[in-house]
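Every protein chain but one is kept in place in this view of the complex.
What follows is subunit A.
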C-alpha cells in the first residue's frame, strides 16, 4: 500500500500539489502553546527518474551508473515561519538515516509548536561539533550508523553519504590494457563514493528549501513534506566528477573518499534536494 502511494505521488506529484492547495478546509487559527508533529519524506531519484537499486542511469558525464546503495544522514532540522522565526528541532534527537536498501525514507518530528511553516533547513551529514563530541552526544547513533554502512573507522567519523554501484566509463576502450575489473566484466567497474568530513576538511553542509505550500502544524494536523533527493547531482551537478578519473592505479575500481572531490561533492549536494509538495491535514499520506 505504501509503495503504491509512493508511486502515485511520484507520477502525479503535480496533481497532488494541486490537491494539497485545495485541501485548505481546516481552520487557519493557531492555538497558542499547542504542539504538533510533522514528517519529512525523502524520495530518492536520479535526474527526474525514480531511483531503483540495480537500475542503470546515464549522466551528462557520458558515464552509466548502476546504483546498488544510496544511504545518507539527515540532521539538525529547522522549521522556519514566514516571518523568519525558526524552530530548531532538539539537537540530541535530530540525527536520521535515509536508506534506499533498508527502505528508510521518513523523518518523524514531534512536539513542534503549532504554526505555519514555509521553509525547512537540514544538514547533510554530521556537523563538526557532534563529530568531535563523538558518541557522547550521539548516544547510540554510532551503532545505528554502523548498521547502515555510514561510519568510517580508518578515520573516525561518519559517512554522510554512501553511494555505491558499478559504472561504465565514457571511453571503455581506454581501460582494455588494465587488469580485469573487480566486477569480472570487462569495461564495468565498481565505484564507492563515501562523502564525509575528515580532520582536514569539514564537508558538512546545511540546505534550506522553500516549501511550495505552507506546512500547517497543528495538534491534529501533521503535514508531510515530500522531498526529492537527486542522487545524480553527486557526480553530475555544478561540479562534474568523472568516476573514470578516479579509477585506482590498477584500474579495477573507483573510490572517492577524500581530497578535493569531497569538497566538490559537498557543493553539488547543495542542489541535490527540492521539496516536491506538501500534504497538509491529518492522516497518513505521501
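General observations
The working rule: a contact is a pair of C-beta atoms (placed from the backbone, for glycine too) under 8 Å apart; a residue touches a chain by one contact, two chains touch by 3 or more; residues count from 1.
Rule of thumb we're sticking to: contacts and distances are computed from a predicted model.
Of the names listed as "Cobalt/nickel transport system permease protein", "RNA polymerase subunit sigma-70", "C-type cytochrome" or "ATP synthase gamma chain", the one that matches the UniProt record for the absent chain is "C-type cytochrome". Per the touch definition above, the residue from A:37, A:104, A:132 or A:270 contacting the chain not shown is A:132. Touching the chain that is not shown, out of A:156, A:185, A:248 or A:271: A:156 (per the contact rule at the top).
Among A:73, A:247 or A:262, only A:262 touches the chain that is left out of the view. Subunit A meets the missing chain through residues 131-140, 142-143, 146, 153-157, 198-201, 257-262.
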